[in-house]
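All protein chains but one are shown in place.
Labels run A and B following the written order; every chain starts at residue 1.
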Amino acid sequence: MRNAICTFCGNACDDIEFDGFVGKNLCPLGEAKFSAKQRIEGPVVNGERVSYEEAIDRAVEILVNAKRPLLYGFASTVNEAIRLGVILAEKLGGIYDQCSSVCHAPSTLAMIEEGIPGGTLGQAKNRADVVVFWGCNPVEAHPRHPSRYSVMAKGFLTKGRQYRHVIVVDVRKTATAYLATEFYQVKPGYDYAIFSALRSIINGHEDAVPDEVGGVSREKLKEFADILVNGKYGVIFYGLGLTHTRGSDRSVENLVKLVQTLNRHTRYIIQPMRGHFNVVGASAVAAWEAGYEYAIDFSRGHSRFFPSEFTAVEALIRRDCDAALIIASDPAAHFPKRAVERLTEIPVIQIDPHPNITTLIADIVIPSALVGIEAEGTIYRMDGIPLRVKKFKETEYWSDYEILKLMLDKVIRLKGE
Amino acid sequence: MVDVIVITGRTTEQGVSIDEKLTDEYTKAVALCEMNEEDMKAINVKEGDRVKVKTDSGEVVLFAKKAVIKDLELPEGVVFIPMGPYANQVVGRSNGSGTPQFKGIRGSVEATHENIKPVEELLKVVK
Partner (left out) sequence: MALQIKNGIVVDPKNGISGEKMDIFIKDGKIVEEVKKNCRVIDATGKLVVAGGIDLHAHIAGCKINTGRAMRPEEMRFVRRKSNGLRAAVGRTLLTSPAIGYEYAKMGYTTAVDPATPSLYVIHTHEELDSIPIIDKATLPLFGNWHQVMRYSADKDIEKLKSFVAWVLERTKGYGVKLVNPGGVEAWMYGGNVHTLDDAVPGFGVTPREIITSLIAAVEELNLPHSAHIHCNNLGMPGNYETTMETIKLAKGFENRDRQVLHVTHVQFNAYTGSSWRDIGSGAEEIAKLVNRIESVTIDMGQPIFGHATTMTADCPWQFELHKLAKAKWCNRDIELETGGGIVPYVYRAKNAVNSVQWATGLELGLLVDADKIAISTDYPNGGPFNSYPYIATLLMSKKFRDEEMKKAHPYIEKATSLPSIDAERTIEDIVKMTRVTPARVLGMKNKGHLGTGADGDVAVYDINPMDYNSSNFQAILKALKNPLYTIKSGEIVVKDGDVVSEVWGRTYWVDVRDKTTTELIERDLEEYFNYYTVNRENYGVEERWLQNPLRVMAG
């Protein structure tokens, strides 16, 4: 298979060659994704092997009898399955939430306040002469990002590394910092203040900036602002270093305002470094089907959005849901302890190709085909560009789409609508 | 004991073993506390010794790991834990945004002889 699409990170590299065993053009993360490893053998209900149909029957029974089931995950499956997940949540009167709520949801909140001046990754490749990585570490989280899209990419106007000024801003000297022309080390939690300082300098209010902000001297900040303003076309990539730390959505909002300011002088875009290969799809599909990207409650028969109440973590900690359907995700590994505690108390249904930590607490486990290897469908890269991942291996496993389709049909039949 | 700011995040090792969470490789990749050399000296631990990280949200025992480049990689008073079930024992709640605070959590680190808990025990599987 040529031009296969890697289904690991938000880069969604689409130049993978794969012969069924060995892949070419893969980074270490992609190589791990494509290599053979432990699978869930078959559908299991309370420790007992059953057929797909029976597992789905039992799952539907739990979901229909729950007062407010939580449907969570979706970032590592295809849009076609996500769409069914949203409709299923609507029909069940449950909650739809997806992995954004523990990563880039603050970016959505910032967008709600100020919008996002963005662009495609090809703009970084073809035009960018200034590239900034702020609170992100692509070398470890999106390994081929620098070579395919940003630092070393050969574009038609910006022809390679030597034509780019690369800036890394982080609290620690990450692997990515070694690629940088400039590295600014900042104190944890001071991003907001630094954005404000840069905005002040660019707006001509340098005198308002104190001698040092967040561990960076005013002189250094001036130098930084100069590099930004002198770029003809700049791209600022940012990561969880902003969304997971003090200030969170407000920091991203301030970054957006910095970019708005920069666009009054030259051209700049920003791009969040999205993690899973289809976390963008898990937002987008929910937006067109239900009007919101995440943290959606359907208990009143229509969609409502309220991040501090309807995200999976908050709903679990508040004990607001009494059953959970987890698809293509591992909340038991990635949620704070108190949210996981609630998961251990309620019936959990898991759909996933691999056994993971959620498997240990699930009552019903339904294995699924590997997206992009055994199942096809549409996914959105970190910049929203849609790609069709391929199926090139036959399998006995059902796809997420097939499992959710049967679930939805049964729910509609049981609910009589 | 030293006061620290805890940050959590992705690493290559964590990413490579993410689909094989029930293996030793994964535990090795994520039950880590990366620290500045000075902080390690202050609590008298060496690479591979066990440390206990405490925050308002909880505590967890991890292997200490020395940051390769002093100060630049991790300044004194900052520790890094790869994302995963161990890190999540100490991460904070959201401040209303719905997204938990996974980075910049105030806490402390001390040397310990307690064992690293297996994942199953972290989950306190009651079922």
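Note that contacts are C-beta pairs under 8 Å (C-beta built on N, C-alpha and C of every residue); 3 or more make two chains touch, one makes a residue touch a chain.
Since the structure is predicted, the reported quantities are computational estimates derived from the model, not experimental observations.
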Visible chains that the absent chain touches, using the contact criterion stated earlier: A
Residue among A:K33, A:K91, A:R172 or A:R246 that touches the chain left out of view: A:K91
Selected residue (touches chain absent from view) among A:D14, A:E182, A:E309 or A:E402: A:D14
Candidates A:T7, A:S76, A:T108 or A:S251 - the one touching the absent chain: A:T108
Hidden-chain contact residue, picked from the options A:E140, A:E293 or A:D352: A:E293
Interface with the unshown chain - residue positions in chain A: 2-3, 5, 14-15, 79, 83, 87, 90-91, 108, 111-123, 125-127, 148-149, 154-156, 232-233, 260, 263, 266-267, 269, 283-285, 287-293, 298, 300-303, 305, 378, 380, 384-388, 417
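FYI, only the chains that are shown with their structure count from here on.
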Approximate Å spacing (C-alpha centroids) for the pair chain A, chain B: 22
Contact set on chain A toward chain B in their complex: 8-9, 28-29, 31-33, 37-38, 101-103, 105-106, 109, 137, 140-141, 143, 171-174, 177, 185, 188-189, 240-241, 243-246, 248-249, 275, 295, 307-311, 313-314, 317, 330, 332-338, 340-341, 344-345, 353-357, 359-361, 363
Chain B to chain A touching residues, read off their complex: 5, 7-12, 15-23, 57-58, 67, 69, 72-75, 78, 80, 83-85, 88-89, 91-104, 119-120, 122-127
